[in-house]
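One structure, pasted below without further comment.
Excluded from the complex is one protein chain; the other protein chains are retained at their positions.
Chain naming follows the written order as A and B, and within any one chain the residues start at number 1.
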Amino acid sequence: MEKIDRSHSHMEYCEGMEKIPHDIMDKALGLREAYDYKSYTPQDVKRALGKDRIDIEDFMALLSPAAEGFLEEMAAKSAQITKRQFGNSVSLFTPLYIANYCENHCVYCGFNCYNRIHRAKLTMEEIEEELREIASTGLEDILILTGESPNITGVEYIGEAVKLASKYFKQVGIEVFPMNTDEYRYIHECGADYVCVYQETYSTDEYEKLHLRGHKRIFPYRFNAQERAIRGGMRLVSFGALLGLGDFRKDALATGLHAYFIQKKYPHAEISFSPPRLRPIINNESINPNDVKETQLLQVMMAYRIFMPFAGITISTREREGFRDNVIGLCATKISAGVSTGVGGHSGEEKGDEQFDISDPRSVKEVHEAILKKGCQPVYNDYVRV
Amino acid sequence: MNDKLVIGGHEFNSRFILGSGKFSLDMTKKVIENGGVEMATLAVRRANEGGAENILDYMPEGIVLLPNTSGARNADEAVRIARLARELGCGDFVKVEVVHDSKYLLPDNHETVKATEILAKEGFIVMDYMYPDLNAARAMADAGAAAIMPLAAPIGSNMGLATRDFIKILVDEIDLPIIVDAGIGRPSQACEAMELGVDAIMANTAVATAADPGLMAKAFRLAIEAGRMAYLSGPGRILSGVGEASSPLTGFLRD
Partner (left out) sequence: MILNGKKTEIKAGMTVMEFLTEQGYKAGRIAVELNGEILPKSSYEKVVLTEADVMEVVTFMGGG
């Protein structure tokens, strides 16, 4: 793939990037642009909360500042919907970082290619050792992560890792660089079930300023990743903006709409949200993790739940224990446990540095107990590959 | 208020589509006027020899005609009837209806999708009469339909919105005009459907079998308008019987 730097327009595809229609992107970005969240009134919020099924306009009201005064009402509705759709179940998983080489320069990320951190790429033997270690905790769902380096940790490497992971785990996800449809198909054939891609921000202007180098600079190629993954046969796709990078209300809206339109176009696809907030990273003290308050993060998560009752919501390890324990059952349906964001951190010494600091270091057993204490049921896998 | 119904690029002010069956011909004009109707369906039939009266002579100027494919038992027959209808020279609209069930007269969604595929490619503005099934509606939309016409109840039954919840799903999920067709027996039922968010109502038997069809047409017009206004105004909150949680659910927040 060609080298991409600031001289490239962030809206133009580069060689080798598969193009698919932009209908969903155009709709979602248009609505994001036009979204005037200050115009919503308490009346709009109440009306949305009074409905069985809310529409886009109601979703906008629930993401507006006016809805902050109705957090309890939103929580009651969100809890009711979560209970109705998911019962008591809360899924457990853990991320496994197998490499942290990265060709992108994203100014907010600990893995960015100019950050002087320890880089590593696990060998297949090392990956297997990690997998065995994690599997021994009882987990059955694993998310394989790399930095985004198609050259050092390309499709083939990821595919081999997925093949290994599917030996030990009943569900395998990937959070790696966006790929073309045929590459997603290959990774799916290797045993992956789901794909997580974060758009980071849906403001194309902000996006351009934050992604200075690497294939990630190309906004539409990243935007359409989920769609290509579905076309490649993946069962579930996950959406997320890194809240705090751009205007978080507009980004939360665009994330919801992105998922909503994908679901409409591909009714068979399963949808999930992962709403992370910015966290402190190594060698960068200037990022303020409090840009988006807990209250607002919760508001966003509950708005997702009410807008798309059937979508999964994963609660990030970036959040503290007290927040994580309380959002399960309320809106979140999936929670990580026993997390290390460094490379090779499960079975021994870390070989590479972490992507970000985590706030909830609890083990699988501890998280399991916490779920039970909330009156919910930990679920290790709810899917059988046939 | 600029609130137009748009079907295949054509704009309508009226959301009341009239089925023209079972009327005496001289009643047609009055019903159309009283109902504020801008679109009326017609059926295609073998013409009797000789100068029998023709319904077109009773249609007011400017009314958009929507020929249906009634009588078709499969996709091929529907296509054949649609082509003949267009040859009759009344535009590109066609309401595809395929029925091969003589007891309930329920439409065959599968055959309707097949006919839609062919007709949309030939430039028809296809409106699909259907049993309200989300997957079928998606297939029709993909095949090029311009509007989806789910039935409220078996045709001619006047049973009302028997399929209410399923029609609501179509309203929520399908980005085409949803027009409730068949089964609506009373203006109140038409109003209820409009409140749900459907885009228009088609009625025939309910008007034609009223003691005073002209007056009933007017009642339908008003009910459809009222339902539309209610939908646009965003109905107020209905308090569910569920009590508020006694202990706060968001007390854990730490900002």
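Methods note: a contact is a pair of C-beta atoms (placed from the backbone, for glycine too) under 8 Å apart; a residue touches a chain by one contact, two chains touch by 3 or more.
Remember, it's a predicted structure, so these values are computed and weren't measured experimentally.
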Omitted chain's touching partners, listed by label: B
Touching residue (missing chain; options B:Asp3, B:Glu61 or B:Glu87): B:Glu87
Per the touch definition above, residue among B:Ser14, B:Thr28, B:Gln189 or B:Thr250 touching the missing chain: B:Thr28
In chain B, positions touching the absent partner: 19-23, 25, 28, 41-47, 49-51, 54-56, 65, 67-68, 70, 80, 83-85, 87-90, 155-156, 181-182, 202, 204-205
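The definition used in the following text is that only the chains that are shown with their structure count from here on.
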Interchain centroid distance [CA atoms averaged], chain A/chain B, Å: 42
Chain B-touching residues of chain A, taken from the complex the two chains share: 46-47, 49-50, 53, 55, 71-73, 75-76, 79-80, 264, 267, 290, 293-295, 298, 320, 322-323, 325-326, 330
Chain A-touching residues of chain B, taken from the complex the two chains share: 134-135, 138, 168, 172-173, 175, 234-239, 242, 244-245, 248-250, 252-255
